[in-house]
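Part of the complex only, each chain left as placed.
All chains are identified by letter, namely A, B and C, in their written order; residue positions are counted from 1 within each chain.
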Amino acid sequence: MRLTPHINKLIDLALEEDIGTGDVTTDHLVSPDTMGNGAIVAKEDLIISGLDVARRVFECVDADIKFQTPFQDGDRIQKGQKVVSLSGRLSALLTCERTALNFLQRLSGIATHVGTYAAALEGKPVTLLDTRKTTPGLRELEKYAVKTGGGTNHRMGLYDAVLIKDNHIAAAGGISQAVTRIRAAVSDTMTIEVETTNLEEVQEAMDAGAHIIMLDNMDLDEIRAAIKLVNGQCKLEVSGGITLKHLADLANTGIDYISCGALTHSARAVDLSMRINAQ
Amino acid sequence: MRLTPHINKLIDLALEEDIGTGDVTTDHLVSPDTMGNGAIVAKEDLIISGLDVARRVFECVDADIKFQTPFQDGDRIQKGQKVVSLSGRLSALLTCERTALNFLQRLSGIATHVGTYAAALEGKPVTLLDTRKTTPGLRELEKYAVKTGGGTNHRMGLYDAVLIKDNHIAAAGGISQAVTRIRAAVSDTMTIEVETTNLEEVQEAMDAGAHIIMLDNMDLDEIRAAIKLVNGQCKLEVSGGITLKHLADLANTGIDYISCGALTHSARAVDLSMRINAQ
Amino acid sequence: MRLTPHINKLIDLALEEDIGTGDVTTDHLVSPDTMGNGAIVAKEDLIISGLDVARRVFECVDADIKFQTPFQDGDRIQKGQKVVSLSGRLSALLTCERTALNFLQRLSGIATHVGTYAAALEGKPVTLLDTRKTTPGLRELEKYAVKTGGGTNHRMGLYDAVLIKDNHIAAAGGISQAVTRIRAAVSDTMTIEVETTNLEEVQEAMDAGAHIIMLDNMDLDEIRAAIKLVNGQCKLEVSGGITLKHLADLANTGIDYISCGALTHSARAVDLSMRINAQ
């Protein structure tokens, strides 16, 4: 994955908050000349994500650390498998262990969590989308983890796609005015989505030329009616209160997109640990 | 809470990743002259945490936003209660909504999660500690959330307390050498903790003058034996695989500290939402 | 306009490079108690752009400076008109004068330059696009200036739209493979454009589902043939060697987009000056 300046800033923050003025234990007990080996091991079945971030954590502290893995982000790992082999200065391995694991455990946790949602939709012609409900500062990483778990990204932020909600509609004086105004203002390469709560609004958004219409908290009957109404003229997305058990029913309606905040905000960290040995 | 430079950098990262080159929807549809009101509402029972961070998110975008709350971090909120009242430019309320909620939902999620652990220990003479298993970049905030939920903080990072683990012991040539060496090197105000796996090591750590001895993955009988052996000469901490249901049994042994990574790494976001209206 | 963190960093760089360790002349000759007035005046006909950036320059040095203007970015100003009235500390007016003018002159220069292109296309159903040929570090500002001059923005950078060029096509093994691969990888909200040099490629790009097809350096006959071939199934953009005098001919072909690097890379600064008086 590309480690953008934003991601590198976050890695720096993470190392700074942990190391601060120094690793008082390691700095005073482990000689810089002592070399060591390490292994990151899965303690449960998981989808791995964030390997390049973990590698960068070690490189930031010691450019000579060797970080090797036969896996790629998105691979399924079984409990007990060794995911990463490390070698280099023992002191650097000890100092970086927790920060590297914290990244890997959280990102793999999301990938694994998304994997269960993606499995439930296997073979169905629907796209599973994430949302902007991500941990502050980790948006890029968590959206990347969603992809490695089998999901698809909705917009990255407020800047790369239009999403017109009720307040915007009210401010513009109606759906049609809002869409017209925004089309004139933004680049033609930008997707315009409108949030709707009933079929009348769906009709108005479609007529105004929205690319995607979000059906907010509609029940299955309303969703089916919206799909019939729109009839392929634009894309439809369901959103709001999506849980794993509703997924199949929703997908069977023929909806284009299902977006789900729980993919990121309710994933728990998976269990990975690191064994370290002096050479 | 004190918003340190580290926390302010994280807030900046969070706003940058969401707003990027601009909120294309709001910037083109909502006039800067339109004023609005907002309310952040609890959608489930929770312990609130992160109010000052949420306030700062709005202030960063618009210094004139009014953010008012009758609550303090650590207060218990019931489903349906209004937590925060906001007023000011409608555009700023819309642009900041998601970032502010992402902070509040995660930090209150941790506080609420810790609250259930703290409740299980109510009245017992034991201290519940967090670990360094926090989301990268959010260490200060998540440790703060632990406190508002009723927990106590273990060390902030590698720099503010000594924790001697097996690799350090091996590198130093034994527990007693490790403790002696570190005592000579660090300030007298620094706490020295040693990780042990059996009673022999407990004895050696105590003799060497450790302030705290961590009992790593010991069972209840070993823990009781360690407590008897140490007999109040230093503090004892249990760690490793702690779950909610073991807490009472562990506490009843008379142990001083129980540390638990799940307090931070396995908390899910709680549900808070924001209602916004133009004036 | 929204002053994003990126723009604020650029303003900081601009003030730092000019002020450095201090304005040695003003700091030693003008008392901080002396107040003054200023006026920014157009020395030629122009379209103004960058007023909020100029305001921020003054605010960065002295938050109490009053910066008032009856105009908005995009307004046409005639030679001799006063564009901005300023009042506040004389020392701050003197220190900021050049940096504020440098921003205004460059951005208004682009807006004015774009204005002549936009005028040449007045009434024709074609969209005038800018390119990524902007001054390094000023991308957001210069793209904003294009909009205030009557142009439309193409993608902001490499991250917010796909543009498949010959090297990408070769790497993927063909246009159709490239488009298919990219559709699977990126969000559905992302526009996919393909650069083509002959009708065969246009056909292949259209069949593969490109949203926009760029006709690179084609002559008018080829352009007309491409328009006929595509027949409205996707958008067509001409690019390469566009000059003011070709615009009308190009527009008359019925092309959707004309993109032109000269809008930004060949604009000269317009003449604005600042009169300052002590009160």
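Everything that follows uses one rule, which is that a contact is a pair of C-beta atoms (placed from the backbone, for glycine too) under 8 Å apart; a residue touches a chain by one contact, two chains touch by 3 or more.
On a predicted model such as this, the values are computed, not experimentally measured, just so you know.
Here 3 of the identical protein chains are placed; the entire complex in the file holds 6 of them.
Basically, only the chains that are shown with their structure count from here on.
Chain C is reached from chain B by a rotation of 120°, derived from superposing Cα atoms (nearest 5). Among the chains, the centre nearest to the mean of all shown protein C-alpha atoms is found for A. Set against the Cα centre of chain A, the chain with the most distant centre is C.
Averaged C-alpha coordinates give centres for chain A and chain C that are 32 Å from one another.
The centroid of the Cα atoms in chain B and the matching centroid in chain C are 45 Å apart. A straight line joining the Cα centres of chain A and chain B is 22 Å long. Each of residues 159-161, 186, 190 in chain A touches at least two other chains.
Every residue of chain C that touches chain B in the complex is listed here, in rising order: 2, 4-6, 140, 156. Per the touch definition, chain C reaches chain A in the complex via residues 127, 152-155, 159-161, 187-191, 193, 211-212, 235, 257. Chain contact summary for the complex, chain A toward chain B: residues 6, 9-11, 13-14, 16-26, 28-31, 34, 36, 90, 94-95, 98-99, 101-103, 105-106, 132-140, 156-165, 167-168, 170-172, 178, 181-182, 185-186, 190, 265-266, 268-269, 276-278.
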